Structure formats: C-alpha cells, structure tokens
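Here the complex is missing a single protein chain, while all its other protein chains stay put.
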Amino acid sequence: MLTITRLDQADARLLIAGAEAHAREIGVPMCIAVADESGQLLAFCRMDGGKVTSATIAIDKAFTAAAARKATHEYGAASQPGAPAWGISSAIGGRLMVVGGGLPVDHDGQTVGGIGVSSGTPAQDQAVAQAGIDHWRAHRA
Amino acid sequence: MLTITRLDQADARLLIAGAEAHAREIGVPMCIAVADESGQLLAFCRMDGGKVTSATIAIDKAFTAAAARKATHEYGAASQPGAPAWGISSAIGGRLMVVGGGLPVDHDGQTVGGIGVSSGTPAQDQAVAQAGIDHWRAHRA
Amino acid sequence: MLTITRLDQADARLLIAGAEAHAREIGVPMCIAVADESGQLLAFCRMDGGKVTSATIAIDKAFTAAAARKATHEYGAASQPGAPAWGISSAIGGRLMVVGGGLPVDHDGQTVGGIGVSSGTPAQDQAVAQAGIDHWRAHRA
Partner (left out) sequence: MLTITRLDQADARLLIAGAEAHAREIGVPMCIAVADESGQLLAFCRMDGGKVTSATIAIDKAFTAAAARKATHEYGAASQPGAPAWGISSAIGGRLMVVGGGLPVDHDGQTVGGIGVSSGTPAQDQAVAQAGIDHWRAHRA
C-alpha cells in the first residue's frame, strides 16, 4: 500500500487567503481553487467580480497542476504546434488546462495538491497562485 | 433590464461557516457548496473526511436549489414514479439533484442563491444546509 | 449582497431583431443567441436556413462573451500559438469560444449580457452581433 500526504482544509484556506490578498493588491477579482493531490476539489472561492467562466477554469487548472504534477504554463509550452504534447489541451473533456495559472503545491519533494487561479491574464493568474503558495509556506503549522 | 440581488462572497462564507459548525456538532464531515442566484458556484469547502463523490453532488444541489428556486428534497417528492416530474433527476446531464440537502437561500421573497450539502444522509445534509442559512440570517451585515 | 443589472426578455428581443435585420441585409441566415450577465441563455433564434451546428456555437459565443466579459474574437487573438491564452479554446468542455461572433453587451460600464451569432464567416457573425447591439442601444426603453 501507498502512504500519501495531501493538503487538508486548513492548508486550502491558507492557499486561498494568500491568493486573495495578492488579487486584491493587483485589483483583479479572481476565481481560486485548491485541489488535493489526486486533483479532487478541496476548496473554491469566486471573489466578488470574478468571472463565471473562470470558476470551471480555476478548478480545472488546480486539477491539472495537482494530478499531473506540473504547472499549467509548462503544458502551454509543451503543447504548441509541432511540440510533443500538441493537442493535449482538449484531453479529459477539456479539463487538461495548458493556460498559466495552475501550480502544483509541493512539500518535501512531493506534490500534495494544486492551486488554480483564473479571471486575469495568465501571468496575473500565475502570480496570484504563487502568492497563495508563498503564504501557505510562510504560515502553515 | 432586470435588477437582481445575489449573495456575495461574504454571504457565502457565513453560509459555509454555519453549515460547518453544525456538521462538526453531528460529527459528519461534509462537502458544502454555495451558488449565486443563477446557480453559478461562489464557494466550496470539502471538510477533512468529506467524500470525494459528494463534491460534485454538493455543487449540483446548490445549483439546483438556486437556479430552480426549490429545495432538492421537494424535487425528490415530485419525481417519484407516477409523479408529475418523474425522470427529472437525470436532467441537465444529471445536475438536477432531487436528493435532499440543497436549499434555496431567500431574501425579501426572492431567491438570492443556494446552498448544497453532501456526505451524510439526505436528512443530515439538509439539516446542515439549514444551519448554514440560519447562521447567515443571524450574522449577515 | 450584490446588486446586478442584467438584460431582460424585452432587451433580448431587441438584440435579436437588430441582428436578424442585418443578417437579412447580407443574405446570411443566422443562429442568434442572447445570454444574461451570468452567461445563461435568455433567447435564441435559428433563422430559416441557419446551420444546426451553429445553434450550440451561437449559444456558447453568447455565454463566453457575457460570462467572461470579453468579445470572442479577442480570445481568438489571445489564444494563437505562442500567445498567453493558448489552449483556452477547449476549456469548459469546449464552451469557451474563441471564434469571432460573440460580443458582451455593456451598459453603464458593466456587462449586462452577451450576444452570440453563428452561421456566416466569423467577420459576418461579428457584424451581425454588433448590429444587434446597435439596434438595442437605439431602441431600448
């Protein structure tokens, strides 16, 4: 049998709190999702003004980053025309997200979950996701 | 044009906090979702120990209760064999939930959102959803 | 709580009437969809001769434009190979449309809905959508 470490709800809230704080700083209301290491949804927040389309996109970015253990922007590079993973963006019914804003959450060299952010530009989304991770690292028990 | 009143993120957090408190009281970790009046997801929490299957079910209960402005257990009664809404349980790709645990959130005679709870028995789910609404009514600004 | 302004059915009819008039002028029977500000369908018309495939596409263009508050052709530019939103075209089960013909409907600086048109070239679709908006602006109460 395998022993797995995964984010709990307290972790998820720290991740969301850190992401929200940065989203407010840059003035872009975001959808923020946290998934466990299997990609299953742990927590979600659509800030006032976050886009409706971004709810699913944030959840799917968190899913992709956690379950594939890869930042979604890395899939963006790998799935360009002519690149090896060309076409992967429509896999899993379109849930495999290749747009930046999904980051795996790692701990002791293992992926323990993922965070996905959407409503801004992909660069903003990614920065907000990273801010969530930084806040979590600084404050987790 | 129409003017619509809907839950904001602060409302969603009050609803989840009240639901969580009751879930802890009865010792059943729950998935809790809050949707706006259009059924679109506003916030979600899978308490530690909440069931993975219940994530989607809670989100779909919130969607149904908000967007149809009806408690999901009412659809349960209306969709029994021979009853008028027989078969509705598989509508919208199965998102139309007829199992108890989804309640519309009403304000001034209008539905402003919905809360959906899953992981316990339907009666427990419904009680936890109601506790969320009661907490929201008592504490909202 | 939030107060939201959204299109009503009378608005939707004006939008469709304006779009239909322009579609007849250019001789291209169209599918025309209007969504509210959450992306939910308000009205739909497949003109005699409109394409069956275009029904879903028009609905999804209206959904995207309204719920993401962005014209679909802007997503087209942003999602080209190498561009930041590369890959977004398959998000939300493929509902996130990046082909021109979906326009947000704005009022007083807020998105109150969206219109999506399909059956012609993307440029024709977009022109017909814009004609719908122009007609609505000119005639709404």
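Descriptive notes on the structure:
First chain written, first letter: the chains are A, B and C, and each begins at residue 1.
By our rule, a residue touches a chain if its C-beta (ideal position, glycine included) is under 8 Å from a C-beta of that chain, and two chains touch if they have at least 3 such contacts.
Being a predicted model, the structure only gives us computed values, none of them experimental.
For the omitted chain, the shown partners it touches in the full complex are A, B. From the options A:55, A:112 or A:133, the residue with contact to the chain not on display is A:112.
In the complete complex, the residue from A:7, A:52, A:65 or A:115 that touches the missing chain is A:7. Counting the whole complex, the residues of chain A in touch with the unshown chain are 1-8, 11, 36, 38, 40, 107, 112.
As for the chain not pictured, it touches chain B at residues 48, 51-54, 56-57, 60, 75-76, 79-81, 89-90, 93-94, 97-100, 121-123.
Convention: only the chains that are shown with their structure count from here on.
Separating the CA-averaged centres of chain A and chain B is a span of 25 Å.
Rounded to whole angstrom units, the spacing between the C-alpha centres of chain B and chain C is 31.
Residues of chain B found to touch two or more other chains are 8, 38, 40.
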